[in-house]
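One protein chain is absent from this view; the other protein chains keep their places.
Naming follows writing order (A and B), and every chain is counted from residue 1.
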Amino acid sequence: MGSQIRVLLVEDSADDADLLMWELKRGGFQPESRRVASRESFTGALEEGDWDIILCDFTMPGFSGAEALEILHRRGIDIPFIFVSGTLTEEMAVAAMRAGAHDYIVKDRLKRLVPAVERELRDATARHEQARDRQQRALAERRFREVLAMAPDAIVAADGAFRITLYNRAAEALFGHSAEEAIGQPLDLLLPARFVANHRDHMSDFAALPGGVQRMNERIEIFGRRKDGEEFPAEAAISKLVEDGHVTFMTVIRDVSERRALEAQLRQAQRMEAVGQLTGGLAHDFNNLLTVMIGNLDLLLERIDRDSEVAAMARVALEASLRGADLTRQLLAFARRQRLEPKAFDMNERIASTIELLRRTLGEPVEIETQFAADLWPVLADPAQLESAFANLAINARDAMPGGGRLVIETANKQLDDDYVAQNADVAPGSYVMLAVSDSGAGIAPAILDKVFDPFFTTKEMGQGTGLGLSMVYGFAKQSGGHVKIYSEIDYGTTVRLYLPCGDGRQREDAVAVGTESPVPGGDAKILVVEDSAAVRQVAVNHLRAFGYRVVEATSGREALETLAADDTIDLLFTDVVMPGGMSGPQLAQAARKRRPDLKVLFTSGYAESAIGSAPGAGLDGSLLSKPYRKDELARKLREVLDAGGGES
Amino acid sequence: MPVTTPSREAHFRALLEAAPDAVVITDGDGNIVLVNVQTERLFGYARRDLIGRPVEILVPERLHDRHVGHRLGFVAAPRVRPMGEGLELSGRRADGSEFPIAISLSPADTDEGTLVIAAIRDVTRAKQAEKEVRDRETRFRALLEAAPDAIVIADTQGRIELVNAQTERLFGYSRDRLIGQPIEILVPERIRRGHVAYRDAFIAAPRVRPMGENRELFGQRADGSEFPVEISLSPVHTEQGTLIIAAVRDVTDRQRARHEIETLNERLLRDNTELAAVNKELESFSYSVSHDLRAPLRAIDGFSQALLEDSADQLDDTGRDYLNRVRRAAQRMGVLIDDLIMLSRVTRADMHLRQVDLSALAQGIAEDLRARDPARMADFAITGGLTAQCDARLIQIVLENLLGNAWKFTAGRTPTRIEFGSCRQDKGEAYFIRDNGAGFDMAHADQLFRAFQRLHDAARFPGTGIGLATVQRIVTKHGGRIWAAGEVDKGATFYFTLE
Partner (left out) sequence: MIEKTILLVEDNADDEVLTLRAFAKNNIKNQVVVARDGAEALDYLFAEGAYEGRDTNDLPQLVLLDLKLPKVDGLEVLRRIRADTRTELLPVVILTSSREEQDLVQGYRLGANSYVRKPVNFDDFLEAARQLGLYWLLLNEAPPRRSG
């Protein structure tokens, strides 16, 4: 076989070298060789590298085969090394062997050379392959070791006696024990005491399963214990390895407290939503009951002498119910937090009526001054929210003036230009409607001025006022695409300016004038009252009769449809929006209008208008009167609907 | 070279005994001629037990035949054989135990013919070290497979070199479809181009880091679907160059939870108010409702009552009727508020589980009810000794509500019979409260527990509708279930379980 080999000859005799080459050629090799005879030339040749075999004389002047072998070994170079010597002694043989030569050939028996070289080349190949394999294994190990080190999860291995044998960096971070502290300890170290027994049972069962490498479970949920004793929820993957009867358990542990916290947050959020919904539902009941209270007191007041003591007492009760209605509206608007749809409306009007409601709450020592811009642009916001925000501002102002003082309420049109925006990052330039509430109170220290909108911040004790705070105002402004500015000077007072986007005014909101005392317009139209609550129905019916209307009653949508079918002289349908029994007010109106397209409709509801708007199939096609309502509100609204042209009021 | 003179022999012997390895010299027939002290030590034989015996005495029996072959081959073509790393050789001690060895052989021509000198070294340690490397590799590989994360190892060209089982599962590819592929196979198409740039940037400055700290990352499965992932990267420097290890974690669940929270938050808050703030606000809300809203109600009821008493002469029946209606509405609203507060408190409450004597609680409540209306003929049948692991305060509310309802709906029933007991359910014990009162139509059974979903006939079913919702919430909090059975005019039974 004419295989090419590179031979390094360490030989002082050129003749001997030629002889060796000749022998190799004869043996079928195509040797390429270099002869060296000194330490320097030998190391130089090694550095140039890539020799297949070294044939080395035992003794040379100034250099020896033993030295050459030693250099080779020191450098960790694995090249077949065969001594070729003129003489051989036992000592030399033993020494050569001990030194790690691969073979030993006596020059006068050169016929052994070729088989020896062939064999050594073969062995060397096998050795190199083995070394490469080992190297690859080591490499793989390093990779895995790296994976282990960098693993975002804690990795802990334990032996059959559940003693920790491996413990990575993430485990150190997770459990708090250093690897030194943990290795050799029982696995129980990492578990809450109450789970230890259970865990041991589990692991023993697992250990008893037949088979080598095994995964116990995709993921199991466990609790871990940190060095400081703190417990945390974790997710673990466990595998078992059996080798030569030795068991190793490997556990990959991931701290899931963050996820648990997220889940808990989610549950909390859902809980909150549940309470929110509940409170929303409560609005209906509260407002029905308030309608009954207000309605019956209104009715009573009509029957008795205005100036009597009885009337005075009834008015106290009535005022209390109006206050209850006001509070209910504010509190529920706050608690509900449903998607409230902003609309364009006249802020002056709304604020004016709210001031009337607030007068009693604010108390006599507070002097109220209004500076309303006459040409105020319509504001685009949620009216109920605006009321709440304003009430909060007014109540805060009052609280800032315990001994009384001046409350100035101002409205104005404002253009916020780029300069202003540059200084107030959270607002866009444009046209705004401003509401400013100023007090003559003690003022707020500059240090806490920027904290007053913080939801946690309160200068009040829990339980004073509504406790809802300025955070609501801030939230409202941000939600509405507006902006709040607070300005305060110690001893002079505080001004809060609320900037709200301006609306185009096309969708004017229906005016709500609670408690105004203008003459009540009546009529003789025939009205169908649909209301499931008997007490509320009674109030409505009594009011309507008092206005002169003819009244027919129904307690459900179905009953109302029957009545309508039987009586085509009914002019107007006055119906609750949310009713039990499968048919809502809007559905009733729709069905009724199919038969009577000219039928006029007035809805009433204890839910906020916006909440109804988002209810499925609501589609309010008509005017809405919110509960609780006063007698005269009802009268005015009815007149409006009856006077509007056609049936599409 | 013949070893003849005594001095040379002595010298040779000394050399032999000084050798670090066990040296065994055999004749051409494989019989042991000479051994040194290391041989005795290594194999546990005395010299005299070895001399003259076939060398196979030192070889495990199962290998005898093969060894004889080797030996004969060697004698036919003798040469110096080095300590072979490659060959798996085993020695056998006098006690029969085996151990791994390395042997070098050399022939020595003597007057007695060719002798074979074998130097034998115990390589147990070396073998063990080698095995350890192998074990570690196996162990790390198993670890890699056990990792709950998908682990992908790629070269600097972005070609996948290695993946684990979780990668196959997560991405839906078998291993062989991934190895050698560009890593981008696991990245959604729309961002592959960008990914190559990220990869190059990482390779230019590799370090251990989580990938895309501020970005949402996505993986793409074999079927083309995408899912959110979290990735941490680290480089390994090897002789063949740098490799990149990526641990990929599916965060769909977490992402979903996060998105749900975000959506809920948006719906709930629509602004940046924290959940915690809302919770606090809810607390102050409850507080405000109970304080502020009750004040006007007290005034309404109180003044209406005063009117009824003080001004009876100025009022006709209709006027008095109006006032009574006002009072009823005010009182009902008061009850509603109380119930709401209770419900919100239950919702917020933390659980304190302990063993609670339900029978004793029920007994106490029954006595209270009886004391409220001593004239009423009522028969309470309370099974004794019923206990459960639960929150005592909350379960008190449950029993108060259920027994209170039973008491209410049996008004006018003579005799009133109210029962508290337990029965076996498929999953543990169910407690029940049974009455012979007004009952309800089973058609409405599922509406009972919905707050404000009042059954229509308020006269037949008074109460706020919050009470049962509260009860249900408490039972659910305990991991239990509540349901009811009833028939109009025959009575009702409420069942509940506790985890």
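As a convention for this text, a residue touches a chain if its C-beta (ideal position, glycine included) is under 8 Å from a C-beta of that chain, and two chains touch if they have at least 3 such contacts.
Keep in mind it's a predicted model, so treat the numbers as computed, not measured.
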{"item": "Where the missing chain makes contact, among the chains that are shown", "value": "A, B"}
{"item": "Option from A:A320, A:V437, A:V541 or A:A592 whose C-beta touches the chain left out", "value": "A:A320"}
{"item": "Candidates B:I51, B:A295 or B:A312 - the one touching the absent chain", "value": "B:A295"}
{"item": "Touch criterion as defined above, residue of B:F171, B:F303, B:W407 or B:F440 at the omitted chain", "value": "B:F303"}
{"item": "Among B:P100, B:P228, B:G334 or B:G467, residue touching the chain not depicted", "value": "B:G334"}
{"item": "Absent-chain interface as seen on chain B, which is shown", "value": "287, 290-291, 294-299, 301-306, 327, 330-331, 333-335, 337-338, 341"}
{"item": "Residues from chain A at the interface with the omitted partner, ascending", "value": "316, 320, 402, 461, 463-464"}
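In this text, only the chains that are shown with their structure count from here on.
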{"item": "Length of the line joining the C-alpha centres of chain A and chain B, rounded to whole Å", "value": "21"}
{"item": "Of chain A, residues touching chain B in the complex", "value": "88-91, 93-94, 96-98, 100-104, 112, 115-116, 119, 123, 126-127, 130, 134-135, 137-153, 155, 157, 213, 215, 219, 235, 237-239, 241, 243, 248, 250, 252, 254, 259, 262-263, 265-266, 268-276, 278-279, 281-282, 284-286, 289-290, 292-293, 296-297, 299-300, 303-305, 308-310, 313-314, 316-317, 320-321, 323-324, 327-328, 331, 334-335, 337-339, 455-456, 462-463, 466-468, 471, 475, 478-479, 532, 534-535, 538, 580-581"}
{"item": "Chain A-touching residues of chain B, taken from the complex the two chains share", "value": "1, 3, 12, 15-16, 19-21, 77, 79-86, 104, 106, 108, 117, 119, 130, 133-149, 151, 153, 162, 208, 210, 232, 234, 236, 238-240, 243, 245, 247, 249, 253-254, 257-258, 260-261, 264-265, 267-275, 277-282, 284-285, 287-289, 291-293, 295-297, 299-300, 303-304, 306-307, 310-311, 314-316, 318-319, 322-323, 325-326, 328-330, 332-333, 336, 340, 343-344, 347-348, 451-454, 456, 458, 464, 466, 469"}
